[in-house]
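All protein chains but one are shown in place.
Chains here go by letter, A, B and C, matching the order in which they are written, and residues are numbered from 1 within each.
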Amino acid sequence: MEETSGMQTTTITDREHGMDLLYQMMRIRRFEEKSAELYTKAKIRGFLHLYVGEEAVAVGVTQALRTMDNVLSTYREHGHALSRGITAGVILAEMFGKLQGCSRGRGGSMHLFDAGKRFYGGNAIVAGHLPMAVGMALASKKQKMDNITCCFFGDGAAAEGEFHESMNLAALWEVPLLMVCENNLYAMGTAIRYTHAMQDLEKKGAGYGIESMKVNGMDVLAVEQAARLATAKIRTTGKPFFLVCNTYRFRAHSMFDAELYRDKSEVEAWKKKDPIPALMQQLLEWQLVTAADIKQLELKVETEIQQAVDFAESGTLEPVEELTKFVYSK
Amino acid sequence: MEETSGMQTTTITDREHGMDLLYQMMRIRRFEEKSAELYTKAKIRGFLHLYVGEEAVAVGVTQALRTMDNVLSTYREHGHALSRGITAGVILAEMFGKLQGCSRGRGGSMHLFDAGKRFYGGNAIVAGHLPMAVGMALASKKQKMDNITCCFFGDGAAAEGEFHESMNLAALWEVPLLMVCENNLYAMGTAIRYTHAMQDLEKKGAGYGIESMKVNGMDVLAVEQAARLATAKIRTTGKPFFLVCNTYRFRAHSMFDAELYRDKSEVEAWKKKDPIPALMQQLLEWQLVTAADIKQLELKVETEIQQAVDFAESGTLEPVEELTKFVYSK
Amino acid sequence: MKITYREALKQAIREALQNDERVFLMGEDVGRYGGAFAVSKGLLQEFGPGRIMDVPLSESGFVGAGIGAALGGMRPVVEVMTVNFSLLAMDQLVNNAATLLHMSGGQLNVPVVIRMSCGTGRQLAAQHSHSWEPLYAHIPGLIVLSAGTHEDARGMLHTALQCPDPVIIFEYTAMLNLEADLPADAGAVNIDRACVRKEGKDISIITYGAGVYKALDAAKELTAAGIDAEVIDLRVLRPLDNISILDSVRKTHRVLVVEEAWGSVNIAAEVSARIMENVFYELDAGVQRLCGIEVPMPYPKHLEDASLPQIEDIIKKVKKMLQHD
Partner (left out) sequence: MKITYREALKQAIREALQNDERVFLMGEDVGRYGGAFAVSKGLLQEFGPGRIMDVPLSESGFVGAGIGAALGGMRPVVEVMTVNFSLLAMDQLVNNAATLLHMSGGQLNVPVVIRMSCGTGRQLAAQHSHSWEPLYAHIPGLIVLSAGTHEDARGMLHTALQCPDPVIIFEYTAMLNLEADLPADAGAVNIDRACVRKEGKDISIITYGAGVYKALDAAKELTAAGIDAEVIDLRVLRPLDNISILDSVRKTHRVLVVEEAWGSVNIAAEVSARIMENVFYELDAGVQRLCGIEVPMPYPKHLEDASLPQIEDIIKKVKKMLQHD
């Protein structure tokens, strides 16, 4: 199948929706920039993986999800968590290690969880959450629940054996699972040509009889359209779908990455495809928003992020006496 | 690609070669039958997996291999070991747990090894030997050795993550590796439709950019032809090849299998495709052999197997004082 | 009522399936084959393929799927055919099942039960004879059980399924055909405490799994020789039940720990170390261990036997410890 953006024109007429997509992407972007800043101030520690450049994927895919649907993600999951409606404050509090964080501060940046929002991590063993996603979809099927499970993972993850086993199990069991590969061309510092012999990842679906599609992951409207198509198929057939979003990460893999493995020029070329200005321009062109609208969104985002920082700052640390809590339930 | 038997007629004109193929298959068959008998007599213990029905695969593929090539197999490997030139006597001695066995009796039926013959097991963790096979092929490439590595495994193994990782690594690194999937339609008692969402296993090669082919695994001449084609490609390109041999096991998975999972009629239907009478008939038809030749082969095989039993019987047990030998080299 | 260990296991599974719609069994060959060791034979016919799921060879995949299904509201019983294949799924068990509750700050429970057949004594050689209870017993977040008796084979699953946390149950292949008496109404057992299988005052033989009946047999012979040995079945390998261990030491002042697993960094070491830390001054002699010889399991019977603690070895060791020889 082709990139959907090549198949159909992706346009919208709904001003509110356009504004919302833009707002969401801007919010993630700002959140990530602020996180980087807070990392250098040592407010955040451990590993920190930023999503800058890839916002269109989380935001686009999430449009097609419902409240009841399950989401599983990786260690690069702030964007997914935000899109899923976890507030910036509790996420940041988590990254500060505060009791008010969405995982009570126990998890940190790589382990955001929110059972109420059906957001299941924040998983830091690459591809380790794929089998779990299959299982959650299986549970939905067995309980005749009307929801699907959406699992985000990277191009690097697709090389792991868990990818193969999970794709096969999902197809065999015909479970309602959306497998979203965020192909940002790198697994840490290893380019996809060194990690996959066959680099058109969407073609891997055929090996399992899973319907697959690739989409331009720098175009939020295209991603949304593809995700809606995919989830509609899943909801009607009950079968899994494999969606490859081709995207790029603008920043380093983590805060410990000197980016020796790629040229600045490559990054610069990709930055020209930045999904946020791209959408802005489209919305302006289609006269759905004005420059003033955008200004206002910027302000809104700024305020929200500042409130999040304040919330995280004012959070408290869990008493050390509680250290051994949550090893077992009782 | 099509089954080679469909592509070209598989015929031979070389009497000696025909006789040899027949002899080898008959020898494996007789060896396996004798093993079953010896198992019921408790001469052989542990797990015993017989190859009856699949002889054409080991014998056919081995035709295309050279002395310097490496072979890795599964726990159902007597046929491969015999084809590779390990004598029936030392194999049987191994299965008796005798010091004279090819693994000094330490391994038993599932762990036949012969470094001199470049036969690397006898591996009983399903798909566990696939990564090793990639590594051996890599070592050949690095050392500019003029050999290839041949790795046998089952349809069940192809569902393991190790299959995916190994195919990808082999393709990425362009190593001289022949991956031979013996698709006998069952992984223990689980039919392929319950283990693979997509059951044309040769199509899985495309996901890794590996050239692939399926062949009728009940036709030794077709297997030989396919294997020669595959190995020729590997030897010229240095790249891996995936060969799926569609075959069937006539007997139970192991000696502990009540065969509840398949109909007798299915087994009977497959027995009509028995590769041994099939080759006999062809050779007779083509007037390469006579009924007397076959009689003579039967005698030869019978003698050989009887000598193997005698050899195994007369073997000795390793003294118990040597128990902790071979944990470390010194 | 005489019942085999296999039948005890099967009754437990059948009962679990009957009691709770959310329970299902999945594993390689559990359905159409009837279970690699015939434990689940007939259950597919009784409960259908939705409750008894044959899975492909993909240990990481289906164990992970079991964890996911537990997160999703089911009560999966996942069979890893034998412990020997469980390393392929160990990342799922350790980094997911054992860790999610904590990582999520208490939000996510993983009520999955993993059954693994294990043990030795059947000449299955190096890759098929592992005793990896110690590996799993090292991991916080897991509850690790060892069904060393028919009672526990029959009763542990029920209790494990009530538990909100992941439970691994080790079952012993070599005992499958062994018959024992069980009351017809045998059922749930606790999964918190070790159990004194035989009271005694001269020495404590602490063991689990395949060691339990061996130790009881040894104790019987020792009685004849005038030695009154206490036999403790640890049962719960994680978290270990300190109280039962220490109480026994306070009573007998001498301890032999018997374990089939390899001899270093094992459960016997842990028992010894805990005694050392807590009741050192109660000891009349150093705690001794009788464990598996540290060698990948050899195929031949005489070498396999030599690599495992046998009843005679226990008797000899106890006698030596009591200067009775």
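Here, a contact is a pair of C-beta atoms (placed from the backbone, for glycine too) under 8 Å apart; a residue touches a chain by one contact, two chains touch by 3 or more.
Computed from a predicted model, the values in this text were never measured in an experiment.
Asks: Which residue among C:17, C:67, C:113 or C:126 touches the omitted chain?
Replies: Result: among the candidates, C:126 touches the missing chain.
Asks: Using the touch definition from the top, which of A:10, A:195, A:216 or A:231 touches the missing chain?
Replies: In the full complex, the listed residue that touches the missing chain is A:195.
Asks: For the chain that's not shown, point to the residue among A:18, A:108, A:176 or A:240 touching it.
Replies: A:108
Asks: Given the full complex, what residues of chain C touch the hidden partner chain?
Replies: Within chain C, the residues that touch the unshown chain are 60, 84-85, 87-88, 90-91, 94-95, 98-99, 102-103, 125-127, 134-135, 137-141, 238-240, 261-262, 264-270, 272-273, 275-278, 280-281, 283, 285-289, 294-296, 298.
Asks: In the whole complex, what residues of chain B lie against the chain that is missing from view?
Replies: Looking at chain B, the ones touching the missing chain are residues 70, 101-107, 111, 113-115, 120-123, 125, 128-140, 142-143, 161-162, 165-166, 168-169, 172, 325-330.
Asks: Go through chain A and note every residue touching the omitted chain.
Replies: Interface with the chain not displayed, on the chain A side: 45-47, 97-98, 105-108, 110-111, 123-128, 156-157, 159-161, 187-191, 194-196, 256-258, 260-261, 317-318, 320, 323-324, 326-327.
The rule is short, and it goes like this: only the chains that are shown with their structure count from here on.
Asks: Measuring from the mean C-alpha position of chain B to the mean C-alpha position of chain C, what distance in angstrom results?
Replies: Centre separation, chain B to chain C: 36 Å.
Asks: How many angstrom between the C-alpha centroids of chain C and chain A?
Replies: 41
Asks: Report the inter-centroid distance (CA atoms only) between chain A and chain B in whole Å.
Replies: 46
Asks: Where in chain A do residues touch two or more of the other chains?
Replies: Only 161-162, 164-165, 168, 172 qualify.
Asks: Which residues does chain C have that touch at least 2 chains other than itself?
Replies: 55-56, 58, 60-61
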